[in-house]
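Got a structure for you, questions after.
The block that comes next holds chain A.
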Amino acid sequence: MLALNNYLIVSAILFAIGTVGVLTRRNAIVIFMCVEMMLNAVNLTFIAFSKYLGNIDGQVFVFFVMTVAAAEAAVGLALMIAFYKNRESIDVEDVNLMKL
Partner candidate 1 sequence: MESIFFFVVAAVAVISGILVVTCKNPINSALSLVMTFFCLATFYVMLDAPFMAVTQVIVYAGAIMVLIVFVIMLLNVKTETVKRGSHAVISGTVIGVFVLFQTCWFLMKGSMTGQVGVMDKAMVVKSGHVELIGKALFTDFLLPFEITSLLLLAAIIGAVILAKKKI
Partner candidate 2 sequence: MSQTLPLLSILTFTPLIGAILLLFVNKNSHGVLRTVAMVVSVLTFVLSLPLISGYNGAGTAPGNIGGFQFIEKVPWIAAGPFQMNYQLGIDGISLWLVILATFIMPIAILSTWTAVEEKVKEYMICLLLLEVGMIGTFVSLDLFLFYIYWEVMLIPMYFIIGIWGGKNKIYAAVKFFIYTMVGSLLMLVALIVLYFKAGGGDFNILRFYDLTLDPASQTWLFLAFALAFAIKVPMFPLHTWLPDAHTEAPTAGSVILAAVLLKMGTYGYVRFAMPLFPDATATFTPLIATLSVIGIVYASLVAMVQADVKKLVAYSSVAHLGFVMLGIFALNTQGITGGMLQMLNHGVSTGALFLIVGFIYERRHTRLITDFGGLAKQMPVFAVMFMIVTFSSIGLPGTNGFVGEFLVLLGAFQSSLRWYAIIATSGVILSAVYMLWMFQRVMFGELKNPKNQVLKDLNAREVIIMLPLLFLIFFMGVYPRPFIDSMAPSIDRLIKQTTKNQVAKIAPAAAAMLAVPAAQAATAAPGAPAEAGAPAATGAPAEAGAAAAPAATAATAAAAAAPHGAEPAPAAHEVK
C-alpha cells in the first residue's frame, strides 16, 4: 500500500507543470491543455484522499470537476474559434483589446 504522499507529490508536480505551461506558452490551445492538466492533478488528489479517508465524496467531487472541465472545454474552444475568426490567430498576445 503506497503512502498517500506519493500520489500527492505526483499531482503537485503535474499541477506545477500545468502552471508553468499556462504562464509561458503563447498558444491559446496549449494553455487550455495545461489548464486541463492542472484540473486532472487536482482530481488525482481528490481520489487519493477519497481512498485513504475511506469516504466516497472525493470521487463524487471528481465527477463534478469533470463536468466543469467538459463545459469549460466546450466554451473555451468556441471562444478560440470565434477569436480565430476575428483575429486570424489564437496567439494570446493578440488578445489586447483592453490594452491601453
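Keep this in mind: contacts are C-beta pairs under 8 Å (C-beta built on N, C-alpha and C of every residue); 3 or more make two chains touch, one makes a residue touch a chain; residues count from 1.
Keep in mind how these were chosen: all candidates are chains of the complex that A comes from, given by their letters.
Treat the numbers as computed from the prediction; the structure is a model and nothing was measured.
The candidate touching chain A in this complex, chosen from 1 or 2, is 1.
Every residue of chain A that touches candidate 1 in the complex is listed here, in rising order: 2, 4-10, 12-27, 29-30, 32-34, 36-37, 40, 43-44, 47-48, 50-57, 59-60, 62-64, 66-75, 77-82, 84-86, 90.
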